[in-house]
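For this view, one protein chain was removed and the others were kept in their places.
This part shows chain A:
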Amino acid sequence: MSSRGGKQKKGNVTSEQEEEEQPLQAVLVADSFNRRFFPISKDQPRALLPLGNVAMIDYTLEFLTSTGVQETFVFCCWMSNKIKDHLLKSKWCRPTSPNVVHIITSDLYRSLGDVLRDVDAKNLVRNDFILVYGDVVSNIDVSQALQEHRHRRKVDKNISVMTMVFKESSPGHKTRCEEDDVIVAMDSKSKRVLHYQKTQGLKKLQFPMNIFQHGSDEFEIRHDLLDCHISICSPQVAELFTDNFDYQTRNDFVRGILVNEEILGNQIHLYVTQDGYGARVSNLQMYDSVSLDMVRRWVYPLTPEANFTDQQGQGCTHSRHNVYRGAEVSLGHGSQMEENVLIGRDTSIGANCHISNSVIGNNCTIGDNVVLDRAHMWNNVHVSSNVEIHQSVVCDGAVVKEAVRLNKQCVLAYNVVIGPNLSLPEGTVVSMHHPEEEEEDDDDEFLSDDQEVGHTFNPAEVGPEGKGYIWKASMNDTEDEELAQCLWAFQLEVLGTLQRGLEENIVCDNLVLEINSLKYAYNITLKEVMQILTRVVLEYPFQQQGTQLTTLQYTGSLLPLLKTWSPVFKNYIKRAQDHLDCLSAVEELFLEQDTHQTAMVKVLMKMYQLEILEEEAILKWFSTGATNDKSRQLRKNQGVSTTYRAYTEQQERHCVGKGIFFSMEGAVRRTSVCGTVRPVQTPGLNTEVFLSSSAPEVYPVVERSRG
């Protein structure tokens, strides 16, 4: 086996080294830890969903095997039995497989962090390993990146802990996942990551200046990178996850490493590949585009006809215009397969159908006069005549009756029946699981018949003969929403605590203690705690006495409260940044309550007098934060200017001069200045990069101005 592994490497020298070293290991996380594929993933784990009629995890394992990985640990949590069954049946678990697959299951994994902590606890990895998710589709040859990584580790004495693999692709490319859109600042020579940030649709991003102040004098800020979600990690990564139990995702990890770089001395590097394909199927949009890329042969040699899983009867033939046909496919008279069509075995298609850019699974029946465009149909789907399906996913066993039209981005989950004579609006999700069922215990995987009777199907939604429930929640319920929910719950708790504190006259120290414990319970950052605290306190009079208060009444009841709780505030507001965050929370609240804007100056005054806020912070907030008309109006109204203008312009300038990286959230988000990508650099000030979505990209190298 070693000779085979060596052959893939360039040159004999490396292959000799290779032999001396231990086998290359990989950690494959076969769980997404999110609900992007709900309700589909309620019946089948994401890693087993078919992409081009092959389970996604097979692509990942093939990728790992072809890069020379000899030992893979597959970690499963959600529906681990199914994944295990699948793997045991596949070619990966045959004794002849060059890649030994170990399956590790636990119901306790809640995030990538948990998995890596387990890797560390069980001491599974001995050397550098590759970390991927079970839904990564790639043909990138990582051996080059691996060599660079090992070389760096040898030279720099284990400073580099991780090498992330990126693929060069322009912004707006359809295989770029919007959620994962990143902007990276890197050192051109050493390929070291200096700053890593998800753009999250922001047009303007700010970089801390200090990242450009050491290292070499050539930097690149790149927005043309597609995160392949493949990382080469050293064993330290697992240890670091153990040490920092609040790391949940790789994103947390990367940010943590970059922030603590000075202290811990760990570095992260990146490897950019021009050719090759790598993408993670992280949501349904990505599923759509990766599936089509597969059919269009971007992932060569992982093409549908290659049958790399070695399964019986999976083979298909490839003909012009990327039309693939499995065994025993029958096609009716006058039916056209225009381009990029993959049809699984034993599927029959009726007469006069138009099929383009679609993947159809095994054992499907399709009636006459059917139009399929960008349809992803899995196995055993039954489609009657005169049906139109556009850009939708139809899961195993679903039945689409006569004259149904599925508009864009519909999802029919397992065994749903739709129709006849119905048009599903854009973005409809239909599942056999009732949406409310979700609240019930998750262990109850199998839906018993009694429960099904409990809810009745709505014929207006799924058609007269239909079976299934519409899921109101859009399929992209994002982490943000989950987070927002979490914050909301936290806010209620804080409110309760303060109320009780007031009623029972609890000492402020104890209140702080209680809030701190809540912070950990809800896993919320300090900044959010402070913002929520500010908000709760300021809203307290409204809570108690209704929203009909006059401004005078409001301030009258609020100011004593502020005085009572000032020790709580002081506990949380310490650094300059905290002051600004607190101020922005105050600003946000008063922007909402615009009838009480005049009260703001009093609140600020009181907070200043109670020494909750420093004057410097208020000044700084005042001079830099105005970002839209409303907030400008706010500032004008409340005469803070007249109160504090006296504190000389000089001081003001001093504050601005210091201003490095002050506000990523809130204020900046509202600005939308747009042009070409250009780093605006004023010595000693912020470095701003403007992102545009229309102009061609120029990725200039920011050179540090010396002197």
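The working rule: contacts are C-beta pairs under 8 Å (C-beta built on N, C-alpha and C of every residue); 3 or more make two chains touch, one makes a residue touch a chain; residues count from 1.
By our rule, contacts and distances are computed from a predicted model.
Chosen from "Glutaredoxin and related proteins protein", "Translation initiation factor eIF2B subunit beta", "Aminotransferase class I/classII large domain-containing protein" or "Phospholipid-transporting ATPase", the protein name that UniProt gives for the omitted chain reads "Translation initiation factor eIF2B subunit beta". Residue-wise, the contact with the chain that is not shown comes from A:N340, picked out of A:N340, A:N380 or A:S584.
Screening A:N53, A:S66 or A:S335 for touch with the missing chain picks out A:S66. From the set A:W78, A:Y133, A:Y196 or A:Y277, the residue in touch with the chain omitted from the display is A:Y277, counting the whole complex. Considering A:V100, A:I159, A:L264 or A:A306, the position touching the chain not shown turns out to be A:A306 (whole complex).
The missing chain, though absent from the display, is touched by one residue of A:S90, A:Q197, A:N266 or A:S289; that residue is A:S289.
Residues of chain A that touch the chain left out of view are 1, 4, 7-8, 65-66, 94-98, 139, 167-174, 274-277, 289, 292, 296-301, 306-308, 310, 315, 318-322, 339-340, 696-697.
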